[in-house]
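Input: one structure, supplied below.
Apart from one protein chain that is not included, each protein chain of the complex appears where it belongs.
What follows is subunit A.
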Amino acid sequence: MNFEYQVTGDDFSLAGRASSDIKKKLKQLGIPSCTIKRTAISMYEAEINMVIHADGGSISINIDDDIISIVLKDTGPGIPDLALAMQEGYTTASEAARELGFGAGMGLMNIKRNSDNLTIDSIVGQGTTVTILLKIGE
């Protein structure tokens, strides 16, 4: 089954709403707690990145028998150096975002650590698509 969310850019007060909603749905479906936690962390980090860097975008989540796939699409500035962006501690977050406790340069690493597969397709000036796959299981 599929769920779609629109994420508003630069509105930190609303950031994380999609992650919370999907978390609630996963609990209703009886998905194991550890998978829910990994999904919550991965999706939240990606959602926050979308708010901080890309002025929002859309999230599509597909839940099937044994895989949760999350696709986050934005039309933001893109990532010029993906290898650098994946390094822990590296950040291009604004001062405002950092003052709010975001943008510590841990986001992508955290997604990688908590998901089973992470793919990032990014074109500078056109946008980024982040695909996160998580296996359902203990």
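Heads up, the rule we're going with is that contacts are C-beta pairs under 8 Å (C-beta built on N, C-alpha and C of every residue); 3 or more make two chains touch, one makes a residue touch a chain; residues count from 1.
Going forward, contacts and distances are computed from a predicted model.
Novice: If you had to name the missing chain as UniProt does, which of "Sugar ABC transporter permease", "(2Fe-2S)-binding protein", "MoaD/ThiS family protein" or "4Fe-4S dicluster domain-containing protein" would it be?
Specialist: Looking only at the record, the undisplayed chain corresponds to "4Fe-4S dicluster domain-containing protein".
Novice: Per the definition of touch given earlier, which of A:Thr75, A:Asn110 or A:Thr131 contacts the omitted chain?
Specialist: Reading the full complex, the residue touching the unseen chain is A:Asn110.
Novice: If you put the missing chain back, which residues of subunit A would it touch?
Specialist: On the subunit A side, contact with the omitted chain comes from 1, 3, 16, 19-20, 23-25, 27-30, 33-34, 36-37, 40-41, 44-45, 63, 65, 101, 110, 114.
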